[in-house]
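With one protein chain removed, the remaining protein chains of the complex are shown where they sit.
Chain naming follows the written order as A, B and C, and within any one chain the residues start at number 1.
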């Protein structure tokens, strides 16, 4: 082992450590996140050049409108999955929020108050999930399969056959407005998204709370032992997932000008697929928001380009599925390749005294050595 | 000497090498074990002992070198192969299936089958009871493995290995979690197997055990073979200096410290099923040792004080102020640091970097305007890692790549960084080699000298006696004795530790 | 799906122009629904006849948001005409309007949107006609008295709900002895419709008849009835395709059911789209256009074109049809 030099350093000789074991470019470029971003760039530029009408003014605008709910929900979902939990009920919360806004608007409430109530109810739905998962200690997969049905059922029960479509034009237009005036590709929904993105990036990557989130995912017992409030952290994340989902439900309702109990049915799997594609480990403990955002946009771009090519949903599904499978097995494939390369190198050079410069490969090996644990 | 035995070695490895990625775990491991002998394998943490064991077991495949079993070249691709060839292994980390019954754990994959390959449960339970009887323990063969104490788990592992009826039995630190009585039983079983002509390999960091049980000892250092000697022809000092390649300073460098005010007061602490009416106090500059048998409930007391576990009654005060129950964070704020007994599961986030681990508890104070960056953590963690002489090439290396001793240093760095008033340290040197052990002891002594109050839990009697100013003995969840440094003799401690079971043990000894 | 090999809309910039190659995209409620498979077949036949480019796209489940994505895509491609069966009258409106702004002619068929979101609606039959035909069929089969129930598609399906309202009204007004006891929703899913039929029979032991105004629902209900003790005792009618229902008409589970020819519907929709694209019609009342083998059609009020009356299928005539 590299560090096993046995002579004792002089008494209290303070040593210093380099902060990083590998150069900046390797830390930035050799990551899952970067791979997704690179793939996104490739697909985007390829489509721009080869897919008819992809370079048109509407493509990005529609793309953002379409993926906005997934983008929004992916933010809290990333944190939830990093703690090693999962929330399957998000799409049902969207549906519930949509139904609720419909019912309230129908009863003559103004949109902002109805929206506020819906978001509070969404947060409560998340709190219920969070309570059962964090404080009662039930497995989140099972709990949220239950609330997936429960919240959707309430949504459908609230509205029945009705679809409420009478919303003030002011608000439905706002959902589709563009930020920089006519012709721009950026819908207004990107404003709350960017605000939330900044908030979540800070929360996950630049706050003590986020450090706790990662630690819980890697080893919640150790996190608990060093003073991380595991329960409260998980609880809060589920509340956030609920509230953001309700907000996404609000957007969904206004964008389509239609409140229905079955709105956003099945969206949960799309969100999770996008998050996982963005490099978040389903075991928890690993992941970054830039990868997730790239993952969501990647799915959006592929769908959009394929639709423009005249492909229908079945082929798009196949491509997304294959991408998802490839994205997880790529880590293992990469590990194999690395192992193969280093074996070759070793066999060509005699076993040398270990050196510290290959620390990063050791880490990569450790990272790929994800066991079969869930 | 093994080479001189008449029928040749049962197990022989020569110049075996093994690397993981770019980590060379084993450079040239060699060992030759003759039938009818117990062969000790010793070396510092990370010397490659477990790796050698895992190669013999077929968990890993060696990169090069000779591997012979009963004179024949072998190459195991899986643990099933090694089992089939008559090799039984007790791994360093317990390998039980918590959801299955104790019996199934022993016989998994080779359950007795009756007609139609149907598992014969009755036969299996009977066989398990027979095994437990042989080991002199009482465990319900039907109970699930979940919830067993570490000692009981280790016993199951031993039963499992014995039941394989193997010609080669390898035990990787089987005694790390066992108390004196259990160790004795294990030794009796081991000697019995030796007398049946089997070859045993015994790995331990406790030299008294090595010298009591084994006949031959092989020393490893840094992935290399160093030497093999007959136990009778060597001494502890000799082996230690071969292991570390240098002289080890005094193992228990206890320096007298000035004892100050009461820092921790625990009053009437009780938790159903684990401990009762526990009261004690720790003063500044004082090292209080919690001694007792494994399973006595010492860790539980410590965990309750720190707020990780709940307790039903009682109060904890730090420097006169009450510490809220069930909140580690409140305990940390009050000035308590807690180094738990299970380093990998509780002490560290092994997949996180050294910097993040060291800064884990203090990071709240590292933010500026609510923003915390890697840079902040590195800046704060660096000096603490340096102060404890953590051996790592960079601060972003994950703790999982480090040896046990180094990991313990990271845990200590993390807690010392909080500048606590009280340090609770559970099994400070479990699974740590002599060299590092002395370092940890010196550190504890220094810290006490600086006025830190220390509550130390240890199953190693010499450690308690060597380090503690005052010894509290726990037996079955109650404090049965409080002994000053002068009064704390091994006999006094053991007597108190077995206060209620002394009778049974005597009986056992005479039986 | 059919026609997916055509590289749809590669000449996207040519929007509005009538010259020769008209691009028509069919967007049914969902793919894999035999009713729409048949209508798209008619649409393709028509487009092939007048020499345009046909494309069929669609989501895998009948939801409006998934449909909107395809409408948007059509707008981007600048297809000449989009022929849609709406999953929601309102939710897809804005998307349709945007497509319309981009120069695409919007034709709805089978299930309409709000009239101001499209250029033309091809009505398979008047809602009143459809409702009346089904009520009359069931009244005849149960002797104009007893409990009946409705097995519908999705709870929000526009056309379904319109028919259900009209049928309810028709029953109260004209059939005082018939009692409509329940409406359940099978979501146009075989399994759900099947299980909902079973539940209907359980919860209403005195049920005399079931009306299922959806092709998936009626087939599933027929399948359940044909294997149950209620076969021949509980009447079933509604809207179904002959191929799906042949089995059950022959074994006596179903006496008669209604439908228009979905192939003709698609065919007509495609020709109407062509007429709009070419500027032959604007969607004003009284406009007329030629629809190939179906002859001439006139635009009614609210920019609606009527295909004709629903046709009743029974054991005598069912073998004459193959769709």
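As a convention for this text, a residue touches a chain if its C-beta (ideal position, glycine included) is under 8 Å from a C-beta of that chain, and two chains touch if they have at least 3 such contacts.
Quick note on the criterion: contacts and distances are computed from a predicted model.
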item	value
Which of "Dihydroorotate dehydrogenase", "NADH-quinone oxidoreductase subunit H", "Autoinducer 2 import system permease protein LsrC" or "Inner-membrane translocator" matches, in UniProt, the chain that is not displayed	"Autoinducer 2 import system permease protein LsrC"
Displayed partners of the chain not shown (whole complex)	A, B, C
Contact partner of the left-out chain, one of C:173, C:229 or C:320	C:229
Residue of B:12, B:44 or B:104 touching the missing chain in the full complex	B:104
Residue of A:150, A:174 or A:201 touching the missing chain in the full complex	A:150
On chain B, residues whose C-beta touches the chain left out of the figure	57-59, 78-83, 91, 94-100, 104, 108-111, 113, 117-119, 129, 133, 136, 138-143, 147, 272-273, 476-477, 500-501, 504, 507-508, 511
For chain C, residues in touch with the removed chain	1-2, 30-34, 37, 40-41, 60-61, 155, 184-185, 189-191, 194-196, 198-203, 205, 216, 219-220, 223, 227-230, 243-244, 246-248
Those residues of chain A which, in the complete complex, touch the missing chain	86, 88, 132, 136-139, 141-143, 145-154, 156-157, 159-160, 261, 266, 269, 272-273, 276, 281-283, 312-318, 320-325, 328-329, 331-333, 370-374
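By our rule, only the chains that are shown with their structure count from here on.
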item	value
Interchain centroid distance [CA atoms averaged], chain B/chain C, Å	73
Computed distance of Cα centres, chain B from chain A, in Å	40
Residues of chain A touching at least two other chains	none
Chain A contact footprint on chain C (complex, rising order)	1, 4, 6-10, 12, 31, 55-61, 63-66, 68-70, 72-73, 75-78, 88-94, 102, 154-156, 161, 185
Residue ranges of chain A in contact with chain C within the complex	52-54, 56, 58-59, 62, 65-66, 156, 160-163, 165, 172, 176, 252, 255-258, 260-266, 303-304, 307-314, 317
Contact footprint of chain A on chain B as seen in their complex	17, 19-25, 27, 44, 46, 63, 221-223, 244-246, 308, 328-329, 331-332, 338, 340, 345-352, 354-356, 360-361, 363-364, 367, 370-375, 378, 382-383, 385-387, 389, 391-398, 400-403, 406, 414, 435
